[in-house]
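For this depiction, one protein chain was excluded, whereas all remaining protein chains were kept in their positions.
This part shows subunit A:
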């Protein structure tokens, strides 16, 4: 106690959190903030001036510091794939998805639900059908997934997508690649359906549009940050094999699977290039520049990989290529995809 009092009485230069009087504490804290802000402004100003000076002198400006984030301080992983790896190329040539990427087979999807499902799942399926081309909805009834896999392979489907739900909210997705597997099981969360995508006032003017309606053009595909060998298998092959390989660029539709810290974000957009006039301050002249604008078409959801199974769906005797276990989460800087 004694020491604390002493510190309090020291007055300025001490931590504001140690001050007991609230008014004085908040005052001190505000003061501290102001000073920090000021110092930062000065620092940036000095840096900009230095850069300008360097450019004028024709020198290379000093390198800017990169902020430390969880992504760029990721634990080193030996499974990260290198593009010049000859074994990778040999593997790609012989794996389950080779037929699709050699253009011997075009994707044909079967989409169903769990046994009892509600309105929201149906809506999601309806919207997924508009996102992924050549998708057929089949009623699940009481068929088991194993039976479904059999039937679908007979009818030359290349993949099955099953949406599961819990308490009337879709919460899981199983993708089975046919005829040989693999099977991936994802947790599905943060679902926003098309109609729920609305412009907010806080959005910047270039984004203040409500949802769009997708056309029937074949979409382009963006796969971000799938780096490890597991990531490649999930992103590059599993997701990519659901879509046709030659997109219709006229349609300006993009489907994105963006991986960040092992969470895969699914987005569906339409883009447009617009000439836009901008005024510049001093010269009073109007400049026209081409600007890309985005309109989201929905749905929007997040996936998290739970397991990747070798072969088609079989929980009893199946063999897993990768299963997430709690003891793997040893560090928040360790990622698998």
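The rule we apply is simple: contacts are C-beta pairs under 8 Å (C-beta built on N, C-alpha and C of every residue); 3 or more make two chains touch, one makes a residue touch a chain; residues count from 1.
To be clear about the criterion, contacts and distances are computed from a predicted model.
A chain of this complex does not appear here, and its UniProt-recorded name among "Dynactin subunit 4", "General transcription and DNA repair factor IIH subunit TFB4", "RING-type E3 ubiquitin transferase" or "Ribosome biogenesis protein NSA1" is "Ribosome biogenesis protein NSA1". Interface note for the absent chain: among A:23, A:56, A:78 or A:277, the touching residue is A:78. With the whole complex as reference, residues 73-76, 78-79, 85, 87-88, 90-91, 93-94, 228-230, 233, 308, 310, 316-325, 327-328, 330-331, 333-334, 336 of subunit A touch the missing chain.
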